[in-house]
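Removed: one protein chain of the complex. Kept in place: all other protein chains.
Each chain gets a letter, A and B, in the order it is written, and its residues are counted from 1.
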Amino acid sequence: MSEPLLSIENVRLEFNTEQGTVHALRGVDLSVGKNEVVGLVGESGCGKTVLGLAVLGLNPMPPARLLDGSQILFQGRNLAELTPHELALVRGTGISMIFQEPATSLNPVFTIGDQISESIRLRIQRQRNEDKSTPSSSEIDEQVYEALRLVRIADPERIARRYPHELSGGMKQRAMIAMAMAAKPSLLIADEPTTALDVTIQAQILRLMRDLMNEVKTSILFITHDLGVIAEIADRVAVMYAGHIVEEAPVGQLFAEPLHPYTQGLLASLPRLSDLDREIKQLPGSVPDAINPPSGCSFHPRCEFAREECRTESPKLKELKAGHKVACYLY
Amino acid sequence: MSLFDKTELRLTGVYLLRNKLSLAGGAIVAAYLALTVVVTLTGKFLLPYDPYVQNFAQTLLPPNSAHFFGTDDLGRDIFSRVIAGAPIEAQIAFVVVLISLAFGGSLGAFAGYLGGMAEELLMRITDVFLSFPALVLAMAVAIAIGPGLTNSMMALLVVWWPWYARIARGEALAIKNSQYMEAAHAAGLRDVQIVVRHVLPNILMPLLVYATLDISNVILTGSILSFIGLGAQPPQPEWGRMVFDGQDYLSGAWWMSVLPALAIFVVVLAFSLFGDGLRDAFDPKLRRR
Partner (left out) sequence: MGLLKFCLKRIISIIPVLIGVTLLTFLISRVVVPNPARAWAGLKASQATVQAIAIRYHLHDPLYLQYYYYLRDLLSGDWGTSPVNSQPVLDNLTAFFPATLELAIVAIIIAAALGIPLGVYAAVHQDKGIDHAARLFSLGTYCAPPFLMALLMQLIFSYWFRILPSGGRFSPLYPLPHKITGLLILDSILSGNLQALGIALIHISLPALSLALLTFGLITRLTRSSMLEVLRQDYVRTARAKGLVERVVIFKHALRNGLTSIVTVMALLFAFMLSGAIVIEYIFNWPGIGRYAVQSILSLDLPAVMGTTLVFTLIIISVNLLADIAYAVLDPRIRLD
């Protein structure tokens, strides 16, 4: 296995709130390789969005705090230890991110073209080659149109002049992707990009992202709560629960042979057209309180296989078979 | 939906206590109001000097141990006059704000709840009133009806009521569409009863918070009115008027103008700080739960 693009090791992050300290990430290990789509799946509140933001240092840092020992390795540097200014240099051209709500994530007072050209100018500025020629504005415009064509927008000249509120939800999301890709990042973090869209548009965007990955060779860390989306787009999947990764496997393997009781519960609760008589099992209990998480394995209160050791110490991720890791005392 | 829910008050109190500036403001407000009451009740009795007595041997004395704020061009003790004038500001502020609140608030509540022509009419009328800068309109009305303390209060009333009407209307609109209004309707209550018994009590809180902040605005505008001569007439020791009278002596006896002006400033600042804190305390977004 070649060296991973992004390596997240033992990342722990806390939030200080009036009600107490929220332990959002409690020792997360995850890696994303070149040319792959890694899906990060979990229920809301498990910390998946926080993890995505933590990679780029986008969690507001006064209430949030990355604990010592957290390592976010990218291109030979630990992002957790960079100053805000150094981190800004990684964002956009190294790692880029798109968000769930394109309506509020695009700046309403600038045109789409303006916002995309910002990313392009940034990339050019950072590339600083021997020929220090600054491209003309028409050259930048051409690149803006190219970026829009990349996301399958048919009439880029017209769309570039539009403001975000003049576009539909699907178009806005494409524009966001175009903006993120225009800086030519090695890794794209996508935080629930299709959740706010209709199902049909959702499918289009997923197909688009899949094609983009093949064309441009950018890796994607795809964060979502929707297992169906994961099945469509991911190569590998990591399942997150209460600030931990509990299982990680190639996508086919995960669906065929889920090992962790939580993953099993998740899959069992999905309705399936092919098996309409199957009883839908619901996971008992609810997502644990992030301020006072359960001792030992966070899942033990809801787990039917819970044993004594599950209550005392949190299990570590162990690789059981090739590429399939799980954190559970059953194995 | 009790107005005086104990938990609300406790949280408000805790919040206010944590906010030191608001607390300081509140302390000054309390002291000022206490002073007002004392002076109103005891008159000249507790003052070091009679605020109306002139003494031509002691004109324009700088602040010293005998006269804390110095004396004016007629030999009167400025400190006594400032203290004696304290109730005037309070009187103007409270009368104007309370009547505007009652009158404007009720109008707004009715208009907001009833909707249709009534609401439209109220909005147009308040639009017109609110197009005038407050001071300018107050000046125009005051000069039309003549100077004097009561007249200046009336002029301020004319200018001030539309704000409360607008706020009340907004709040009434918000409540109007809530479900328990439908319940009241379904229970057969007539419109008037609904407004009086349900709408008014619920909009009272936000109106009161606004009113506390507004007191400082009224005092400011009122002091300018009296500065121009449209307020209480001499020899009444109204602060704004005292500032005006001292202008001619500014280079030689600055204390005549500056000290009463500072008194206005301190009172206005105190009410603003306290009102700010009160408003923050009632704002659910800012409050900690």
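Definition applied: contacts are C-beta pairs under 8 Å (C-beta built on N, C-alpha and C of every residue); 3 or more make two chains touch, one makes a residue touch a chain.
Because the structure is predicted, anything quoted here is derived from the model rather than measured.
Undergrad: In the full complex, which of A:Leu13, A:Met179 or A:Leu254 touches the chain missing from this view?
TA: The missing chain is touched by A:Met179.
Undergrad: If the hidden chain were put back, which of B:Val128, B:Ala174 or B:Val192 would touch it?
TA: B:Val128
Undergrad: Which residue from A:Thr17, A:Asn35 or A:Thr104 sits in contact with the chain not drawn here?
TA: A:Thr104
Undergrad: Kindly note down the residues of chain B that lie in touch with the hidden chain.
TA: 21, 124-125, 127-129, 131-137, 139-141, 143-146, 216, 220-221, 223-224, 227-230, 240, 243-244, 247, 250-251, 254, 257-258, 261-262, 264-265, 268-269, 272-273, 276
Undergrad: Since one chain isn't shown, list which residues of chain A touch it in the complete complex.
TA: The missing chain touches chain A at positions 56, 58, 84-85, 88-93, 96-97, 99, 101, 104-110, 118-119, 122, 163, 165, 176, 179-180, 183.
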